[in-house]
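Heads up, one of the protein chains got dropped from this complex, but the rest are sitting where they should.
Chain IDs A, B and C follow the sequence of writing; residue 1 opens each chain.
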Amino acid sequence: MKRLIGLIIILTITLGVAYYVSQNLTPQKSLHPLGKFYLKNSYFGDYSAKSPEAVTSIVWDYRGLDTLFETAVFFIAIIGSLTLFRLSKEQSEEAKQGEPKRELPEPVCAVTKIIVAMILAVSASIALHGQLTPGGGFQGGSALAVAPLLIIAAYSKYALEKNGLDKTRAIIIRSIGLLGIALTALTPLLVKGYFMQNQPIFPGKALGAPLGGSLVYYNLFEYLAVGAGFTAVFLLLSIPEEKFRKFLGVKQ
Amino acid sequence: MKGVVSTALLTFVTYIIFTGSITPYDLVTGAVVAIVIGLLVGKFLVENDAKALNPLRWFWSVVYFVWYFLVAEVKAHLDVIGRIITGNFEPGIVKVPLKVKSEYARTLVANSITNTPGTVVVDVDENYLYVNWINVTTENPEEAKKEICEGFEKFAERIFE
Amino acid sequence: MISLLWSVTIVSLIVTLIISVYGIAAKPNLVKKLIALTIFGDTANVLVVLLGYRVIYPVKPPILPVWKESALQSFLNTAVDPLPQALVLTAVVIGMAVNILIAFAIIQIYRIYGTLDVREAGRFLPNLLRRGE
Partner (left out) sequence: MSILLTLGAILILTGGICDLFGAIGLLKFPNFYVRLHAATVGTIGGAAVPLFGVTLLALGTDIPNKEAIAGASLITGMIILLVAPAGATALAYAAHKARIIEWKPKTDQLKEARK
């Protein structure tokens, strides 16, 4: 009852303030001029990214430097997490010791196998159509990271490591993705463009669909980088707690 | 190289349906993605390519899908909704013998049982499914099988065995 | 009526912001602080997306439906502002990166010191640091 009183007070204050505010508040009906510029120019016009999706064209073209530094922040955060959980060489070898086993019943494991293939396809579709539909590199990469998570849940992390996807490889794939982003950003300098320039250096249209110039490459590399980064984090988090306590020398 | 073609086909179909358009761009990227995924995970998914690509099996799975949704699901839903209203149930876990041997066939039977409300598979071992049943009418495994998964196993045999 | 609903949306978002700031400041448990922080970040993002919304009917996403010059005018009349969405996309990624880092730090604090309560940690942490451990 005591908690309900607080809730009721908050609700009445909220509704009262909202009613008071609503008397001289007009909901916004028009576009801001800057938004209008982006909507007009993302596909047509002189300053064009040749992408029908205005949000992706802003993220990777008009405000590309913001996004480049955002990716850098994400990269540094993951490196920081890995540093917090760092292990010596012998310890990381010991963390890999263990047998992949099927703890869950048979149907769960069989379904996991099929779902992993389907999720990989769906995530690739999200990432590669970032310039046409909602979605893009980050969203696709997040969907990609679900696949290793499912395998960890159904078969344990040792199954992933036995088949060649361990933490080091994940970091390598992640670095390849970041390197790809950097190379795509630097390519225009070779043909006397400026840094992160999009049109007319990259082809705007190919195979019957608008590519958005460099957007499709950025999306592809961001997809790899984000997916592999999340995979590294999940692999670290799935080290058994007893092993980690032993490495740290903590007794509890 | 086993399993690559059929996994790539599954991936390609998923990709194209999810994308919802068939411009050349979609077809090319879909094919590349499908081949990469097929090479990566194909060997874990499919044991026998000829079996997986047999059109007769695909025909039976479509028939099964339609039958399952129009008959089995509707019956089970009405039954459980009736039990929710009346509050008349007697839960228990019964043993159901299983004839089919291959992994996917057993998975299909188990998933079909779980997907119909009123029955949930709790565990699977070599010869038996252990089914949590909302209204236990019989404790004899053979009779329980007749009531729970009469139709499923026949189709599973035709599709996967 | 529509302006009442609009102002209820905005005011309730601001109230959520205030409550989550209270949660960050007042809850002693580190995990609860993290949860309050994520609520704070998400609410701020929704507020920013709301800045670009248009209260008209029909309202459409900022994606050009047909790739023809003739479709541009109706697109401009119905589409929402894409700029806040793009900025929020950046903010979401950065917020998530920060959350990952904080979550890892919390896990490590729990493993080493065996507590998540900042009051308890505050009692023995200075001593530990003074001894140079």
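Keep this in mind: a residue touches a chain if its C-beta (ideal position, glycine included) is under 8 Å from a C-beta of that chain, and two chains touch if they have at least 3 such contacts.
Predicted model, so just to flag it, every value in this text is computed and none were measured.
The undisplayed chain touches these shown chains across the complete complex, A, B, C.
The chain that is not drawn here is touched, among residues A:25, A:114 or A:237, by A:114.
Note on the undisplayed chain: of the listed residues B:2, B:95 or B:154, the one touching it is B:95. Along subunit A, the points of touch with the absent chain fall at residues 104-105, 107-108, 111-112, 114-115, 118-119, 122, 133. In the full complex, subunit C makes contact with the omitted chain through residues 65-66. If you put the missing chain back, the residues of subunit B touching it would be 14, 16-21, 73, 77, 80-81, 84-85, 87, 89-95, 110-111, 114-123, 125, 128, 130, 132, 134, 136, 139.
As a convention for this text, only the chains that are shown with their structure count from here on.
Mean C-alpha positions place subunit A and subunit C at a centre distance of 16 Å. Between subunit B and subunit C, the centres computed from C-alpha atoms are 40 Å apart. Centre-to-centre separation between subunit A and subunit B, using Cα means, comes to 32 Å. Residue ranges on subunit B touching subunit A, taken from their complex, read 7, 10-12, 14-15, 18-19, 23-26, 28-30, 33-34, 37, 40-41, 44-45, 103-104, 106-107, 110-111, 114, 121, 123-124.
By the touch rule above, subunit A contacts subunit B in their complex via residues 105-107, 110-111, 113-114, 116-118, 120-122, 124-125, 128-129, 206-209, 211. Residues 10, 13-15, 17-19, 21-22, 25-32, 34-36, 38-40, 42-44, 52-55, 58-59, 63, 66-67, 70-71, 73-74, 76-78, 80-81, 84-85, 132-134, 136, 138, 210, 233, 237, 241, 244-245, 248, 250, 252 of subunit A are the ones touching subunit C in the complex.
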